[in-house]
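The excerpt is restricted to a subset of chains, each kept in its original location.
Every chain is named by a letter (A and B) in the order it is written, and numbering of its residues begins at 1.
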Amino acid sequence: MEDDKIKGIIEAILYVAGEPLSIPRIAETLQCPEREMRRIVREMETAYGSDGRGLIITRLGDRIQFGTKKEYAPYVEALLMPVQAQTLSQTVLETLSIIAYSQPVTRAEVEAVRGVKCDYSINILLQRNLIREVGRKETVGKPILFGTTEEFMRHFGIRSIKELPPLHIVGSEAYMQDEMVLD
Amino acid sequence: MSYEIRLNQFEGPLDLLLHLIKIAEIDIKDIFVSKITEQYIEYMKQLPELDMETASEFIAIAATLIYIKSRSLLPAPPAMGEEEDPRELFIRQLTEYKAYKDICEKMKALEQDAKGTFYKLPEEYISQKPPLDMSSVSAADLYNAMLQVMQRVRDRAGKPPAREIVLQGFTIPEKIARISALLEERGRVCFWGLFENDSSTMEVIVTFLALLEMMHQRMAGAVQEEHLGDIYIVGIKD
């Protein structure tokens, strides 16, 4: 299949799907080698970035989705009055940042850092699908481990957890080395 | 010292400590050679204003501070082997918390920036288009269809929500504003009255969530004057 046809198909699919689609799955469906598909997606990302286009390809890890260009937000709002994603309160954001940087992490560990109970903010984060249970810790009581979701990446406009601003904790090098952070 | 600053403005005891350290213009590591502990204890006079759980969190840290302070007044105990000095431990906890607070500011900027990108719902994609035949469809089929929808709603929980945009809808902030206005106007409102104008289940739920949020943020409280009596929602003035 020629590149142009593949690009056209991807455009159609992303529009209809509305949700993030995995690059390997698209490659498989179009019977195109994954490497090729990644090259084509990169080319499309550049093309959408150009003038005269209003859509961008948002990348969430291995998945792609259409989103609108930020600079056109005022017009989208004026014409369609969409309800925007609510920003998070300080309390909830503090809890989320600890989870994001030290995932997988238990509630007790988050509470130890903040010095306060975090049930409320963890519930809000679960409800808003910004965090999820990623397993159980092999320790007394097998507490739930939390990690961030794809929605988290979308909420903060990052393509991977690695794009979070680096966390500097002076005097405690042991914590938060890059390799501890999950993709 | 003045009490213009209220305890419930803080995210917790560590947040209060960071605030005291900031106004004293000292380094976190110098916290125990400063007046911070005493200032912190002063703030404990406000404890009765807090709910039990929050108060206990402030007390727990007060106890730690006093313990560390008192330890420094005693002759140095014999080396305890592997055990870490509680003072170092505490300073590290505070440093770590501060690092997260700082990162929150950066995350807020990311969040703000990302708000400008909009997404859409998936299209209703119909694969085959045979003529629609509803003649044999019964109420039971309708009921089953609804069950399927709800099953999918449940399945979706845990997956990224397909729904980013509701072109017209109601939101928790909107409902909070409406309830606040009601409370402002009438002082108190019957619990059931809050849902009077809600036109759908989902709206009822959003209203209810808004109320919970207000109670959590201590913008509103609930009173029941007699057992099994009506519940009233009252505004809380700060």
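Following the convention adopted for this analysis, contacts are C-beta pairs under 8 Å (C-beta built on N, C-alpha and C of every residue); 3 or more make two chains touch, one makes a residue touch a chain.
The model shown is predicted, which means the values in this text are computed figures rather than measured ones.
Enquirer: Need the per-label copy counts for the whole complex here, not just what's displayed.
Expert: Chain copy numbers for the entire complex: A x2, B x1.
Heads up, the rule we're going with is that only the chains that are shown with their structure count from here on.
Enquirer: Compute the distance, rounded to whole Å, between the mean C-alpha positions of subunit A and subunit B.
Expert: Roughly 22 Å separates the two chain centres.
Enquirer: What does subunit A use to touch subunit B in their complex?
Expert: Answer in residue numbers: 15-20, 56, 58, 65-71, 73, 76, 80-88, 90-91, 93-94, 96-98, 100-101, 112-117, 120, 129, 132, 149-151, 154-158, 164-165, 167-172, 175.
Enquirer: Hey, which residues of subunit B end up touching subunit A in the complex?
Expert: 11-14, 29, 53-54, 57, 60-61, 91-93, 95-97, 99-101, 103-104, 106-108, 110-123, 125, 157-162, 164-169, 171-173, 216
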